[in-house]
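Left out: one protein chain. Kept in place: all the others.
The first chain written gets the first letter, and so on, giving A and B; residue counts start at 1 in each chain.
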Amino acid sequence: MDYSKQIQDIAAKLFADGKIDVFVGYRMNGFDDNQIPVVITDPKEVSTLVFTEKSVFNLSNYLKADHTRNKRAGLVVKGCDSRSLNLLLTESQVKRDRLYIIGIACEGVVDDKGQKMQNCIECIVPDAVVYDEMLGNPQGRKDYIVNADIKALAEKGLVERREYFEEIFENCIRCNACRHSCPLCYCAKCCIDQETASLYNGSNTASSAFHALMTWSLHLAGRCVDCRNCEKACPSHLPLHLLHKQNEKVIFENFQNHLAGVEEGERGAFYKYSLKDPDDFIM
Amino acid sequence: MSFSTFVTDKAGLQKMYEAIISKHETYAPVEKFGKYDYKKVSSLKECDPDSPIAETMSVKPLFFPRSSKIMKYEATSAGTSILETDQDPLTAQRVVLGVKHCDARGLQVLEAVNKWDYIDSDFLKRRENTVIFSARCDKAGTHCFCTSLDYDLENLDALDIAVVNGAEGKIYLQTRTERGETFLKEKLEKSTMYNVQSTNDESEMKKQYVAFAASFRLKMDYKDINEKMAKRFDSPAFEEASRNCVSCNTCAFICPTCHCFKISDEKIKDTGVRYKSYDSCNNVYFTLEAGGHNPRPAKYRRWRQRSMHKFVYYKERFGVNLCVGCGHCAISCPVNISIFDVVNHIASTPVGS
Partner (left out) sequence: MEALLVPSLAKVDRIIQETPDVRTYRLKFKDDSVTEKFSWLPGQFVEFSLLGSGECTFCISSSATRKGYFDCSIKRAGVVTADIHSDIEEGDDVGIRGPYGNYFPLDDIKGKNLLFVGGGIGLAPLRSLIQYCIDNRGDYKDFTILYGARTSADICYKEEIEEWKKNTSIKVVLTIDKPEDTWKDNVGVVPKILEEVVKPEIANTKVITCGPPIMIKYTLQSLDRLGFAPKDVITTLEMKMQCGLGKCGRCNIGSTYICKDGPVFTYEQLKALPDEF
């Protein structure tokens, strides 16, 4: 999977035609085969753009930043990235007519060690769902897979599950990198950043970390697109996907196979409350 | 006091470590989810004193905890009372195994800020009561540049005992401080010094240092960087370089020298606890005033503060860089930003353009 040349050409044309002010893509880091996201304003830098299976980070995260907000931006999105972008559009965080979206029919990306990312193995929507131009051969929707770790989680009792998560969160250092790297966490003031006394006191004590991460995951329930930006950002390598995939499974199974961000303009599962909704999964 | 050198092999070192763990409160890198963090251990099997640098957290939290309790209080309509304040628990000596050289150097750098004016006696006491055994750093990691930052491999006394690989499976132990010397000579019983012998031959260690120093991909002339950065406060390069930062704050939380903190309260009904916890200047709330004014509203300003603090401000104030070249920030950055690359880039841009 290498679309570097195509992306360079498209970006160059967009700048030349005066259609964009910034372009968000990837470039090589300059010393090994890993990449760095870049926000380009100078058309001369277009030649540094690349896209390969090392283009891991979900770029829709940059649409909430100063230098792209209220600007006309071009960007590259893989299947999962396009779903979070779709949600940002639905939730009125970005304007569609200011974006030029290069969608990728994604064959999966790899981690630092060259292993295919687990979320790519489980990927249901590899092709970008919102785009102006598509690169690659669309593969269509894949089957929904419940991975072994989520199955194991479902088999645990409630107490056991809580203990399991407490053990995981023990190594949380409360840097909040998971939240900041999430493209869908855009609140101006996050509920876990209270300045007055509260349960979320910013310390990495067990109760505070547990509350903060649980609350965070619930705010992303039915919205998380499994791009795993949060796991990439976590300095303690916590398996944060367990929270999100568990939520995803419950929502998929109980809300007519709902998958976040797949349909343009579709509201998240939590916004579609109805009295007929099933509730037997609630604790 | 003169310092000593010992020679042993892997089995001898392991035996000694096991004896230390059984007799002393010992901390060492413990793996979880592929990342090593310093934790209290009860056997050598639980930990890896030679954990890979890229996957090891800083040792700083053992000296400057990620969160510490300031006090517990009760506030009711009947009145307010302070129930308990935090007493520093560290009175006995403890040992930390497998500390990377850069990380130990970080503790030394932090002493400056903890010693000026109000003295952070807890930090200093914790360091005084800790014997640090170094990791066997023998090859630089991708992001390592510790040797560029006023760092003397042969004499660095931020470590108490340097553990160095020699030829043919030999391992050298060199004491670097009185604390280390006393620990090895007096606190350890002779029987635990299995196969650990005194030596005067340091030639192999020196060879190892030369090889280690040669393995660095990154080299920096920090004096040049200090000077150039100081003149580039207004450089537009800061804005450009910070664009791809997602302000996730990880770099500050895992840095061996970042020391900014916040004070926050947790209150459940009438009882509250006040904590001191890590914070980061990359955080938009960091300088946001109650009235709404923020002196560093834009991301690049916060980002500039962090890099200038590392390479200009701290140096101006305390005479030492607030960076030890460990590369932790580059390793942990979700978007692979390397402070080495960025600082060099900014220093290379024209002044005032």
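Here, a residue touches a chain if its C-beta (ideal position, glycine included) is under 8 Å from a C-beta of that chain, and two chains touch if they have at least 3 such contacts.
All of these numbers come straight from a predicted model, not from anything done at the bench.
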**Request:** Consider the whole complex, including the chain that is not shown, and state which of B:22, B:42 or B:80 touches that chain.
**Result:** B:80
**Prompt:** Thinking of the whole complex, not just what is shown, which of B:24, B:39 or B:69 touches the missing chain?
**Reply:** B:69
**Asked** Touching the left-out chain: which of B:170, B:187 or B:267?
**Response** B:267
**Message:** By the contact criterion defined above, which parts of subunit B meet the unshown chain? Give residue numbers in ascending order.
**Reply:** 68-71, 73, 75, 79-82, 85-86, 88, 113-114, 116-118, 120-123, 233, 259-265, 267, 272, 274, 276, 279, 281, 286-293, 295-296, 301, 305, 308-309, 312-314, 316-317
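What we mean here is this: only the chains that are shown with their structure count from here on.
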**Prompt:** Roughly how many whole angstrom separate the Cα centroids of subunit A and subunit B?
**Reply:** 31
**Request:** Could you pull out which subunit B residues touch subunit A in their complex?
**Result:** 32-35, 37, 57, 66-67, 142, 217, 239, 243-244, 246-250, 252-254, 262, 264-268, 272-273, 275, 277-280, 285, 298-299, 332, 334-338, 341
**Message:** Using the touch definition from the top, list the residues of subunit A that touch subunit B in their complex.
**Reply:** 29-32, 34-39, 57, 61-62, 65-67, 171, 173-177, 180-181, 193, 195-199, 201-205, 207-208, 229, 232-233, 235-239
